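A protein chain is absent from this complex, but the other protein chains hold their places.
Chain nomenclature is as follows: A and B, assigned in order of appearance, with residue numbering initiated at 1 for each chain independently.
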Amino acid sequence: MTLNLVLVQIVNGLVLGMIYVLLAMGLSIVWGMMNIINFSHGLFFALGAYLAYTLFSVTGNFFMGMIFVPLGTAVIGMFLELTLLKRLYRLNILYQILMTFGLALIGRELIIILYGPVGKSFVPPDILSGTITLGTFFFPTYRIFLLFVSICITLGMWLFIEKTKYGSVIRAGTEDSEMVSALGINISRVFTLIFGLSMAIAGLSGVLAAPIRGVEPMMGEAILGICFAVVIIGGMGSFMGAIIGGVIVGLSQSLVTLIMPSASIIVIFLVMALILLLKPRGLLGIRD
Amino acid sequence: MKKTLYSRRDFIKTTAIGGLGLAAGLGAVPKVARGAEKGSIAFLNLQPFSGAYADTGLDVSRGVRLAIEEFGGKVLGREIKLVERDATNPSDSLRRAKEAVEKEGCKFIQVGTSSAVALAVSEYGSKNDVIVGCHAGADSITGTACNKFTFRWAVPTYGAIREVVPRLIKELKVNTFYTITPEYVFGEDLLRNTKEVLKEQGKELAGNSYHALGEAEYSAIITKAMGAKADCVLFLNFGGDTVNSVKQAVNFGLKKVSKLCIAWSGGQTEFIAMGTKILEDVWVGIQYHHAIDTPMNKRVVGDYYKKYGVMMPYVAASGYQQMMVMLNAIKRAGSTDVKKVIAAWEDYEYEALTGKEVYRKCDHQCIKPYYTCRGKTEAEKKAPDDFVGIIGYSKNFLACDKTGCKM
Partner (left out) sequence: MSWGGLKVKFQKNASLVIMVGIFLVLPFILPYRALATEVLIFALATIAFDLLLGYTGIMMFCQASFFGSGAYITGLLIHHFQPNIFLCMGTAVAGVALLALVFGYMGTLRIGSYCVLLTLAFNELIFFIAYQWKTLTGGSDGLRNIPRPSLEIPGLFKVSLLSETRFYFFALFFFILSFVLIRKITESPFGRILQGIRENETRAQAIGYNTQLFKIAAFVIGGSFMGLAGSLYAMFMNFVDINLVAFDTSGKIVMMELIGGMGTLFGPILGAVVVALASDIANAYWDRWLLILGIVFVAFVLFARGGVWGIIENLRDWVRVPRLKDE
């Protein structure tokens, strides 16, 4: 194992980590503000990938997918929130968990019905295919692109949350949504918009991840567990926590793969369990 | 409503449920048939019809149906009743086997491509006097887990590797190999055989990378493989893993460094998922190819094309061939008595899609060739689904006393 290999794996880990960061941001916002553990978050990731695939097959344009697919997943998400989830808010959060769990199942089956059970081929657009030389290794241009784009989006989200009026509502709501409502803000509408935002980011990560991971029906379920782990490790409700958590998990996955491939996922769950036991707020969490 | 003691309403409730249940049971569900329908012989086809391998299941089913059709839908003057059930995991498959045995008096099962399912059903068959034709590749099916009631058409890993690796060495002058192996019994078998062959041929294994089954992310492995600069990178995985790893390898530019070879290909499903560009000049080991030059193959491929509009994929050929053999064995035995059918089936040489084949008596393994193919360029393709061309083939099997099979 050379230093070069480890360095390349670190870059790979960062790329992987940024996808997790994007997903964790969405999951964390919904969890923190609406107290929903969204078991269908992975589904929207898969949906994003599949919609991008369809758009790409029809138009041949990948970049259009980056704009329209998140809008699409946001709309679907908001629709589901308005029609289904809203009815369950006054009840035990158990039912919200069960609802999202059921939606994930339905979504996955619909994808299989529409697109077939076998994964689809998805190659990066021509401009982004090809490789860059990193030391003595080739490295796909697309992954560098992904790293760049996801950092930009994360920065954008940070600016939105820290510097705008809307962002302050999110920050306040994550700490105490009841108080926000008491202060006169239509929390119900905010919830819908937040859910939409969360699904938009999830969809976007699906679009970005598709050329690397491919498009297959189980991709949502496969990544869901890791998303939960990231949010728990980083700390639910914390923006920086999502970033730290995502990067840690991504790096851990790619570095453990060098030593023992099959352990790369379980290590993440072990760390998650440890954090839950020792520091349930997560590394940077603001509340349990 | 508070539930403290069981009151009268609970009494009524349970009666209602009882009534409902009984009505549902009697009304909605067909009567339990004791034994087979008058005259027909039941065959159970257990394939994955849902889940990740659903396409495989459909193709096997098509092959099986084609064989039944060619047989005239009858054997021994009795109608062939094909019962098809979804078998994505061993528990469901075993339950379906029990269902078929109980309801239809079924004595003949074809079971699909998952090793776990095939092994479980094979054992069930041996304990319940049911003949099981397996379509899975695990060595143990005709090795350490063999039994008198199980037969298997596909070439196990020993034969697959002993065709592909020597051919790579011979045709491409390959000296060093790098292997990519799924951490899984099957992957280990392929790797073990590869190492043995390399030792015999005096060639070097530059390195090996394991990956988890179902892995989506291969950048680490590909980076290592590129660093090893082997003449050939041998992919010992299959299905979705092969598609992902080969695609990512090509995207990383591995083709510029090494020759790529897939030792155990699932055929058309994988080819379609990868696409021509990726598959170009990739070498592929496979159980069957539609361009095999025998009169029977040409005819059956033609029939399949007429019926389904595509070239017959390997799993369909597997379904067709093994079903044909099963039906012929019953015909030759002159009865559905399981012991007689087994005796008629084993050690009988017959004309097959791949030429002459025989299921040998010692382990019920079919002796047939394994094929090495090469991925065609867009220009070379004669049809949209003509992804690979045959380079060579051979028959390689362990001697009876070396398989670990004791029947």
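The definition used in the following text is that a contact is a pair of C-beta atoms (placed from the backbone, for glycine too) under 8 Å apart; a residue touches a chain by one contact, two chains touch by 3 or more.
These numbers come from a predicted model, not from an experiment.
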### Summary
Given A:106, A:132 or A:182, the correct residue touching the omitted chain is A:106
### Message
Give me the subunit B residues in contact with the hidden chain, please.
### Response
1-3, 5-18, 20-22, 24-26, 28-30, 32, 49-50, 54, 85-86, 89-92, 94-95, 98-99, 102-103, 115-116, 119-120, 123-124, 127, 138, 145, 184-185, 213
### Query
What is the set of subunit A residues that contact the non-displayed chain in the whole complex?
37, 84, 87-88, 91, 93-95, 97-99, 101-103, 105-106, 109-110, 112-113, 225, 228-229, 232, 262, 265-266, 269-270, 272-273, 276-277, 280, 288
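In the analysis below, only the chains that are shown with their structure count from here on.
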## Note on the structure
Cα centroid separation, subunit A vs subunit B, in Å, comes to 36
### Task
Report the residues of subunit B in contact with subunit A in the complex, numbered from low to high.
50-55, 183, 209-217, 219-221, 223-224, 226-227, 240, 243-244, 247-248, 251-253, 256, 269, 272-275, 277-278
### Query
In their shared complex, at which residues does subunit A touch subunit B?
2, 4-5, 8-9, 12, 16, 112, 116-121, 123-124, 129, 131, 136-140, 142-143, 212-214, 216-219, 222, 253-254, 257-258, 260-262, 264-265
